[in-house]
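For this view, one protein chain was removed and the others were kept in their places.
We just call them A, B and C in the order they show up, numbering each chain from 1.
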Amino acid sequence: MDVHEYQAAELLAKHGVPVNPGRVASTPDEAAAAASELGGTVAIKAQVHSGGRGKAGGIKLAHNPEEAKAAAEAILGMDIRGHTVNKVLVAKGADIVREFYLGVVLDRPNRKVLIMASAEGGVDIEEVARTTPEKIVRINADPALGFHSYQAKELGFALGLRADKVHGFAKIAEHLYTAFIKEDATLVEVNPLILTGAGEWLALDSKMSFDDNALYRHKDIEGLRDMAEENETELDARSSGISFVKLDGDIGCIVNGAGLAMATMDAVKLSGGEPANFLDVGGGASASQVAKAFSLVTSDPNVRAILINIFGGITRGDVVADGIREALSQVDVKVPIVVRLSGTNAEEGKKILAEAGLMAVDTMDEAAEQVVSAASGQAA
Amino acid sequence: MDVHEYQAAELLAKHGVPVNPGRVASTPDEAAAAASELGGTVAIKAQVHSGGRGKAGGIKLAHNPEEAKAAAEAILGMDIRGHTVNKVLVAKGADIVREFYLGVVLDRPNRKVLIMASAEGGVDIEEVARTTPEKIVRINADPALGFHSYQAKELGFALGLRADKVHGFAKIAEHLYTAFIKEDATLVEVNPLILTGAGEWLALDSKMSFDDNALYRHKDIEGLRDMAEENETELDARSSGISFVKLDGDIGCIVNGAGLAMATMDAVKLSGGEPANFLDVGGGASASQVAKAFSLVTSDPNVRAILINIFGGITRGDVVADGIREALSQVDVKVPIVVRLSGTNAEEGKKILAEAGLMAVDTMDEAAEQVVSAASGQAA
Amino acid sequence: MSILVGNDTRLLVQGITGREGSFHATQMVEYGTNVVAGVTPGKKGETVAGVPVFDTVEEAVRKTNPNTSIIYVPARFAPDAIYEAVDNGIELVICITEGVPVNDMVPVYHLVKQKGARLIGPNCPGLITPGEAKVGIMPGFIHEPGKVGLVSRSGTLTYEVVDALTKAGLGQSTAVGIGGDPVIGTSFVDVLELFQNDPDTEAIVMIGVIGGDDEETAATFIKEHVTKPMAGFIAGRTAPPGKRMGHAGAIISGGSGSAEEKIAALEAAGVRVADSPSKVPGLLRQAMNA
Partner (left out) sequence: MSILVGNDTRLLVQGITGREGSFHATQMVEYGTNVVAGVTPGKKGETVAGVPVFDTVEEAVRKTNPNTSIIYVPARFAPDAIYEAVDNGIELVICITEGVPVNDMVPVYHLVKQKGARLIGPNCPGLITPGEAKVGIMPGFIHEPGKVGLVSRSGTLTYEVVDALTKAGLGQSTAVGIGGDPVIGTSFVDVLELFQNDPDTEAIVMIGVIGGDDEETAATFIKEHVTKPMAGFIAGRTAPPGKRMGHAGAIISGGSGSAEEKIAALEAAGVRVADSPSKVPGLLRQAMNA
């Protein structure tokens, strides 16, 4: 789960990170008021769950409340990579002397938490990682004992910081690590972390993402969810235990298992079609689950045919077939349906489907070809 | 550092342990008021840093405020193993069905934290440990990862608890462990932990001790120190970096190093004397430190002679001798002094002492014999 | 022979009285797996499919001496269950549970290594040595004993490939589902090494999905250490970047972890990568005859 910059900054401030003061505004007038309250130059920053805000014109400087109002007017409502800007952060202008990058992520290959820093802050860190990886310093926290103070200092010295700046930097690195662990984050990032003219450290832009699987123990973070940023259909699916991702094609897919669902999409593509979605009904595949899947898929007007691909494992083929039959009696599906049923009790399942007027095929490749044909208007 | 039962209970309650409600009272009237507020039968419990309160008559039941007042009158001012009772805890009477012991301590041989439980609660656990050790269940927390939930349950099942009671018990065990770690305790103990007639768990008597070395990060706990329970001289010594323990003999001892200080006491005893104190001046042994040591030792009217035993290591003998000379010019010492000086620059030190009119001997045994003679009125 | 599980397996089922646990315990017993004990705190004395249930792993170990454990407890209790298993000396732990928080798994992973034990999963279907022991949730009947070792990050996709192999007459030595989470106990490389050293495995199938770089790491290992013929499949060629595709691990970010990169790496290491699961058996035969 992602949160906005201002929310991340508030969370990090709780963990002791010095963040730049700011106010959130939903209207140009609020932005002007915030600018006047903060005084001096402010930055008006689009709050969207997307990178590339700067390039898209989503960050503007304003030297007075009037300019702040104008900037907010320009930014609010803007579309940034498919995300509509509903809020801006009005942040106090900072006296930037040097910009750093500081982030905490999971290091998958090492199965450890990684703390990364770079003296090349304020720019796209993935670009730095690609082009000049030696400019990023990486230290793994101890998996049982955590991120030691000496490691945080090591990070600071490795960046070439002067000794009198290492202590403050190391403290911030330790706070970011603590925030990562305590809040069950999957990413904590400050970019840029700046040194001001007064020699102070300041987190100018904060980013946090959270592990959905751990939200049960972080009700406060769950409460930060911005529904405007979420795909309603995907949320709806999740509440039924279904993984759903909307895509641009016209072949609706209903599959059990994430890997098989991806393989099914690949098969559709290989047969010349374009999948309309990724959909994993999960293990159960009960009638209500299948009905829900149908309604998710058919809610997309682009869908011209549906492919159901079930490999009966623990889920028995006859149960799934029953589910499909019942679901079809509840949901009015107007496009052709191709069913592929294999594995446990597949034969019994096919019999049930035949009685319901649906033909089932044996292989995924065959099913993909048929559904692509069906979508292009030919006989299923 | 020790705290009172009521303070331990308050701390444990913060960590989620269900503790018996109670009020602290310093006068019989306050006790009566507390009893009337709590209602029903109450226990009046002496709050002193000492075990054996029950046997000493420091715990009494009272069925109404009048009885509570009388009980408090009897207990307040009582002497329990050398501790004067200044406060009582008025605790709500509990419906005890079963009594357990639950404690967290350091397991020195294994260098791990140990969680101990016994179905023989409410009695002296050290007695249980001596006579029927098999009745105590012991589990070590993982030194890096902590006390796992499964271990807390294991503890409950090992006590023979019914399954429906294990969960609540395990939670309390986990809370005690967390309190031990978070508060830097050296001991956390609930005895008895009871099951009430309503089937609820309740900590009826709580005990906590803390690591003096960790108090710097627990100002709140430092604030719980009961000055009435502390030996003023020992506290005064500690503030100067001197370890001091008052004893019953008449030979004052000033030594550098804890081990050597104990060995010096032993030598005094071996020579037929009785040490008046344990005193370790620590590493520095500067003039002010030695002066402080003199004033600590001479504040004890029983002291009839003083033995200074210094093994010059890093501390140079001449510096110590200077310190003694200066200290003697600041503090008026009326009893004979025997100095033993050895190690680094011992000869130079002896010369300085000779100039100050003090004779120094070479060995500890010799010094012990001389000081015992001096104390018994013979020539030093 | 085979790897990890077989006739020597003495299985403990943690969470055996739950809905999932009891269903699969029964299935495993029916398959012929030697299930020696189950654990659910508070259910001591009960039995599931004839298997005795204990309150703690400690007691189950003391009384029935299992060497392998499979975990079906809810996500928030799964890390504790893994600790309980390895602290009590279980050498092989299979965690089926999905939805375990990633940060919880980091210390678990390293403790398991430190204890010299092996963890498979979490969020995996388990593993099976056909005809000997099924330790997981896969449908047993699609498998046949044979000489093909299979390792996969995906569940149902594995069944799809196993089914194709069996229908093509290619039985399996052992099929291992390692799970799709970002932090898993056993990686492709670990299993590939076991297959390479297993005299009864003659060829290997590897099934990957997008996200992470485990397939790339495996490709490097294959190039240097695997001499047995291999075929593979990577799911997710059509997945858009940045979106989570069911598996917590299946996110493509920053241009790394894409199917194209994985396929290229595996092909460069000599693995024949199919564009459809159904083509895996044919490519494997080609590799075996090459």
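In this section, a residue touches a chain if its C-beta (ideal position, glycine included) is under 8 Å from a C-beta of that chain, and two chains touch if they have at least 3 such contacts.
Nothing here was measured: the structure is a model prediction, and the numbers come from that model.
S.K.: Where does the absent chain touch, in terms of which shown chains it meets?
M.R.: A, B
S.K.: Which candidate, B:T27, B:T41, B:N64 or B:T186, sits in contact with the chain we can't see?
M.R.: Missing-chain contact among the listed residues: B:T186.
S.K.: In the full complex, which of B:M78, B:I96, B:A214 or B:A356 touches the chain missing from this view?
M.R.: B:A214
S.K.: For a quick check of understanding: of A:K135, A:H148 or A:R238, which residue touches the chain that isn't displayed?
M.R.: Of these options, the touching residue for the absent chain is A:H148.
S.K.: Check each of A:E134, A:D164 or A:D220 against the chain that is not shown and name the one that touches it.
M.R.: Of the listed residues, the one touching the omitted chain is A:D164.
S.K.: Considering the whole complex, not just the chains shown, which residues of subunit A touch the missing one?
M.R.: So the residues of subunit A touching the missing chain come out as 142, 144-145, 148-150, 153-154, 157, 163-164, 166.
S.K.: For subunit B, which residues lie in contact with the unshown chain of the complex?
M.R.: Interface residues of subunit B facing the absent chain: 106, 108-109, 111-113, 126, 129-130, 143-144, 180-181, 184, 186, 211-214, 216-217, 243, 245, 247, 255-263, 265-270, 275, 278, 280, 311-314, 342-344, 363-365.
In this text, only the chains that are shown with their structure count from here on.
S.K.: Tell me the shape of the graph of touching chains, choosing from line, ring, star, complete and other.
M.R.: Graph shape here is complete: every pair of chains touches.
S.K.: Indicate the whole-number Å distance between the mean C-alpha point of subunit A and the mean C-alpha point of subunit B.
M.R.: For subunit A versus subunit B, the centre distance works out to 55 Å.
S.K.: If you average the CA atoms of subunit A and of subunit C, how many Å lie between those two points?
M.R.: Between these chains, centre-to-centre, one finds 27 Å.
S.K.: What parts of subunit A, by residue number, touch at least two of the other chains?
M.R.: Only 144 qualify.
S.K.: Specify, in ascending order, the residues of subunit C that touch 2 or more different other chains.
M.R.: Residue numbers touching two or more other chains: 107, 111.
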